[in-house]
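Missing here: one protein chain of the complex. Every other protein chain is in place.
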Amino acid sequence: IRDFKADDPFPNLVPDFALHSAGAYVVGTRCTVAYNGQASVVELFGFPVLAFSRSPTTALEPDTNLGECWAFQGFPGHLIVRLAVPARVSSVTIDHAAREVSYNASMSSAPRNFSVYGLESSYTAFTEAVILGSFVYNADTGPASQTFHLNSTTERYWEYVELVVESNHGNEMYTCLYRFRVHGLA
Amino acid sequence: IRDFKADDPFPNLVPDFALHSAGAYVVGTRCTVAYNGQASVVELFGFPVLAFSRSPTTALEPDTNLGECWAFQGFPGHLIVRLAVPARVSSVTIDHAAREVSYNASMSSAPRNFSVYGLESSYTAFTEAVILGSFVYNADTGPASQTFHLNSTTERYWEYVELVVESNHGNEMYTCLYRFRVHGLA
Partner (left out) sequence: IRDFKADDPFPNLVPDFALHSAGAYVVGTRCTVAYNGQASVVELFGFPVLAFSRSPTTALEPDTNLGECWAFQGFPGHLIVRLAVPARVSSVTIDHAAREVSYNASMSSAPRNFSVYGLESSYTAFTEAVILGSFVYNADTGPASQTFHLNSTTERYWEYVELVVESNHGNEMYTCLYRFRVHGLA
């Protein structure tokens, strides 16, 4: 079984245990408030954006075209995923739409500080979650897909993994999570 | 903010203000008649094709696999798009399925002559539309994705852009528009 290598630049060539088509799904978002893109909300130069809201499941799907994200308001944002199969977690990937295709060359809605936790069950309180690592998504100089490695692969198999986004890159209205992947050993 | 460069061969790496997932949508097609692929219509060697009809929104989505197009009859064909955010328009891209994957090596259903207009509102009459440029999609020797540059980036921000397809490459039954993109500055 092949694990993700620290110098491997191709997250598309390793298993993603959070992939929706393979059986992973979102079991909860705790108190996270979805951003629903109402007409009264101003997006760019006073122009109201009417894009419809997408479900958090969007973050477990490969499509990262502009707008194909789960948008939420405030911090922290929680995403609890039941993995397709339990895994010893070694790394995670956060994807965002590329800066080149954004309308104002901005990555302001991208996650910045985030942490990853393992959960005993889908009912585990956040205070009981086991932290696996804390990271920073580098929207300024990094690529659209960034992989973050735990200090070591977890010894135990986790069936539930929780992503907690603690800040973004400056957008005061919402954070957009395009994709969250979980790598490791089955 | 990065604008599309005349020698840039990669329309996938610049913003597309007509992208559906980002919030753009079709507000009208004027009197354009959709081609509905009825069983009585002969497609190839007397064989009736029963493919179902797709909505014009298909032309604002990335998928250009064979058949993933908006088919319409006669000329001109109109597609009025409300951009995801208003933009100073600098260029547009027309995509068609590659000749290599077509069943008879034909690009006959591809647009040929077309023009692009800016509209004041979604109710603007065609006679009031402001022409931004007229172009020819080269299906004979060009690539599947072709980008066309205006003489200069428009000074004003357009919220609505209209594509008018005036001819195709010989198909007498329908024209297939796989994708229409609008580039510029937000």
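Going by the order they are written in, the chains are A and B; count residues from 1 in each one.
Keep in mind that, in the parts below, contacts are C-beta pairs under 8 Å (C-beta built on N, C-alpha and C of every residue); 3 or more make two chains touch, one makes a residue touch a chain.
Because the structure is a prediction, the values reported are computed rather than measured.
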Next item on the list: For the chain that's not shown, point to the residue among B:Glu100, B:Glu155 or B:Glu172 touching it.
Entry: B:Glu100
Notebook entry, point to check: What chain A residues would touch the chain not displayed?
Noted result: 1-2, 12-17, 19, 21-23, 62, 84-87, 157, 159, 186
Check: What chain B residues would touch the chain not displayed?
Finding: 43-45, 47, 49-51, 63, 65-68, 98, 100-105
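The rule is short, and it goes like this: only the chains that are shown with their structure count from here on.
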Check: When the centre of a chain is set as the mean of its C-alpha atoms, what distance in Å lies between chain A and chain B?
Finding: 33
